[in-house]
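Only one protein chain is missing from this complex, and each of the others stays in its spot.
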Amino acid sequence: MFSFLEKILPKRRIKQSEASLSMKPAFPDEPDSTQKTTGYEQVLNQKQSRRKAMGTIFKGLTAGTALASSSCSPFMDAEKREEAELQWDEYFKGHYKLMTDQEKEETVQRLTRLHAMKTQQQLSMSYTPAKKGVLFGYAFNISKCRGYMDCVNACVKENNQDRKSKMQYIKIFENKKGSMGLETADSNYFHEVPAEGHFYMGTQCFQCENPPCTKVCPVSATWKEPDGIVVIDYDWCIGCRYCEAACPYWARRFNWGEPQVPQEEVNPNQHYLGNRMRKKGVMEKCTFCIQRTRTGKNPACAEACPTGARIFGNLLDPNSEIRWVLANKKVFRLKEELGTEPKFWYFMD
Amino acid sequence: MSTSKSTILKSFLLDALNAVTKGGIRYHIWMGSLTLIMLFGAYAYSIQLEYGLQVTGMNDHVSWGLYISNFTFLVGVAAAAVMLVLPTYILKDMDFSKAVLIGEGMAVSALIMCLSFVTVDMGGPARLWHIIPGIGVFNWPQSMLAWDVLVLNGYLILNLLIPFYILFTRYSNKTPEKKYYVPFVILSVGWAFGIHLVTAFLYAGLIAKPFWNSSLLGPRFLASAFAGGPALMIITLGVIRKFTIYDIKDETINKLALIITVAAQINLVMLGSEIFKEFYAPTEHSASAMYLFFGLHGHNALVPWIWTAIVLNIIATVCLTLHPVRSNLNLLFPVCGLLFLAIWIEKGMGLIIPGFIPSPLGEIVEYTPSWVEISITTGIWALGAFVFTILIRVAIPIELGHSRYIPQPDDRI
Partner (left out) sequence: MTSIKNINMIMTDCPALLKNWMGYIIHIRATKLMQVKFLSFGLLTVFLFACDTQAPEEHVKHEPFTLLIQKKSSETPSGGLTTEPYLRGIQREQVQGIPDRSTFFLAERVSKITHYPCGECHTRTVSELKKLGSSYAPKAHWDISLQHASKDLMNCQTCHPNSRMNTLHSLQGAPIEFNHAYQLCGQCHFQQARDWSGGAHGKRLGGWASPRVIKNCTGCHNAHNPRLEKRWPSRASSLPNLTLE
């Protein structure tokens, strides 16, 4: 191979004067043996028979076409080729916030198609924008929570979280009466609830108004939407986990491996910024069930709670339940001194 | 110009290739073992790419581990090159001039290691193009990571171009012109402080982590960098003195040792200040320091490490303070090694891991690196040593005047 290259490329010490090139006729019939020939001349200006030339051209065309088609689709399967093309488009798409509605529609269709190809399940994925005049808020009644963890179950199912690593956005803490701090609380209880002398508090992403996590992302893959939900563009996240270190409430989760959800448990009602299937190496977190709340429903946790300990609503609606709680109950938030302004309040009866 | 630059460049590269591939048996064993370690690290990385970061010991509680610990420490080593550059160019102390290029070579290797550590820590390395300004989205100036990307790459370019210019001009039988490179050298001095401050601000800016969220973190980083980095430099200068004919004067090493001593003393003072603040009136915010130094609720995996680091640090600083020990080169090299090791522990694992323990909600999950992490880490250290050896093998013959461009009679004009 090297000898071939040596013939093609000009040697380091060979003098290539313009004179030798310009005096040569354009298509020599025979190499002129009286003059010094360069490698260029030896190979590329050879006498060719017409037959040999046509043969070379056709060989080249065949090789080129085969190369071109094989580089576009290394598989012969039409479906695999389509999947490869869809993955290619998905890889090179830009940031969600910079997409036009058309591009958002296209990416939703690609993702839906890819899922259907893999699982034969038809998804219903939306990219509903934030509704005007809405700012979501959440209130948690510590007196009412009895530690059932129905909310955790509902959340995991609703949001297609990884079952293998037992990912849970919500953590329920059992604390002894007499201490409010979470440092003395235990989140790994498993006994009849409520236990005597204990109370229960749940944490999840508090959707801060001044989020420390969105500040630190080097690629702006996470941001706060106009309705107050802090979202992540899963395909833009590079997985540096700086946001996970920045969150004071341990609200963000990372996909350390490929997330696994049993086929029959996949929730097909998805939102691009919410519960669509994630991949390994990206962050995720509670989005106040953006796929539900942007259609008027409650988040799955609030819906599932049998004791009514979870209250959700529009902070900008003076008649909402959440506003009534803020006005009439003694509310507090975790780590208020940090200035993160979480939109998740705790109160007691 | 009598000969074109591209011919000289080609010759330069060929001579460099020669210098790197030819050597004695010890050299080949050194490079060969480094290559083996790198290959094993690459294999471990392929496993990490396949299965994801679950093959490491990191989890949602301790989400940064061995990779970022080493990254933090190595940024300091890279910044320490300034401790040779500053005396040479600003203070005009010629005793350092021979060691400057070595220092810049060390900065380049350390930076390559830093960038490698950050890359292997990424969950989605294929999407790293998202960070490129113009093509992706670059969250600057809000995100300190974005700052870090800028300053580290800028510093790498500075430390590649300046020595390259100097070496190439010397190789071309010319004298490097001060007006071309001195402004960039001045820039690199300020920039060195910048890279380590930015890296410190990465941690200090996180309100979620009281262990890091202190105003002392930036100065502490600088002090430990200027103690640990030059310590490694002294050891490498000693190795170069031993294995090559490149002459490093005793004055260089002695002055460098003095710089290290002062920096190590300042580092200890800062450590004392931190310990006072955490333990005079401990609050819940001191839980991380409690975990690190004394253990928390029975979890004490890091306690032996940090006390080893502190004891070694104190021994090394005391030894360095004593003039008879500092000027005895047989003792100086091991003492520098102790100091380097101590700072590596205290600034690497001793800084990053306790930041996550306890978690922001008070949970304690300890961290143990997995074999994949350890293999990749050693692989990257081997890569750094490899790159550094290559740079030195190229630089020293040129500096000694042995490697020069020899014009050929029939070269291209």
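The first chain written gets the first letter, and so on, giving A and B; residue counts start at 1 in each chain.
Here is the rule we use: a contact is a pair of C-beta atoms (placed from the backbone, for glycine too) under 8 Å apart; a residue touches a chain by one contact, two chains touch by 3 or more.
On a predicted model such as this, the values are computed, not experimentally measured, just so you know.
J.: Just name the one of A:His115, A:Arg146, A:Arg241 or A:Arg278 that touches the chain not displayed here.
T.: A:Arg146
J.: Thinking of the whole complex, not just what is shown, which of A:Glu106, A:Glu209 or A:Glu225 touches the missing chain?
T.: A:Glu209
J.: Taking the full complex into account, find the residue in B:Pro133, B:Gly295 or B:Pro334 that is in contact with the omitted chain.
T.: In the full complex, the listed residue that touches the missing chain is B:Pro133.
J.: Identify the residue among A:Thr107, A:Ser126, A:Gln168 or A:Asn275 that touches the chain left out of the display.
T.: The one listed residue touching the chain not shown is A:Gln168.
J.: With the full complex in mind, choose from A:Ala84, A:Val266 or A:Leu326 the residue touching the hidden chain.
T.: A:Leu326
J.: Taking the full complex into account, what residues of chain B touch the chain not shown?
T.: Touch set of chain B with respect to the missing chain: 51, 54-55, 57, 59-61, 89-90, 133-134, 137-142, 144, 147, 182-183, 186-187, 189-191, 193-194, 201, 363, 365, 370.
J.: Hey, which chain A residues sit against the chain that's not shown?
T.: Residue positions of chain A that touch the missing chain: 97-98, 131-137, 139, 141, 144, 146-150, 152-153, 164-166, 168, 171-172, 187-194, 209-210, 215, 220, 227, 292-298, 302, 305-308, 311-329, 331, 333, 339, 341, 345, 347, 349.
Keep in mind that, in the parts below, only the chains that are shown with their structure count from here on.
J.: Just curious, how far off is chain B from chain A if you go by their C-alpha centres, in Å?
T.: Spacing between the chain centres: roughly 33 Å.
J.: Residues of chain A touching chain B in their complex?
T.: 12-13, 15, 91, 95, 98, 165, 171, 173, 181-185, 187, 203, 212, 215-221, 235-242, 244-250, 252-258, 280-282, 338-340
J.: Hey, which residues of chain B end up touching chain A in the complex?
T.: Those in contact with chain A are residues 7, 10, 51-54, 56, 58-61, 63-64, 118, 121-128, 130-131, 136-139, 142-146, 149, 202, 205-209, 284, 287, 355-356, 358-363, 408, 410-412.
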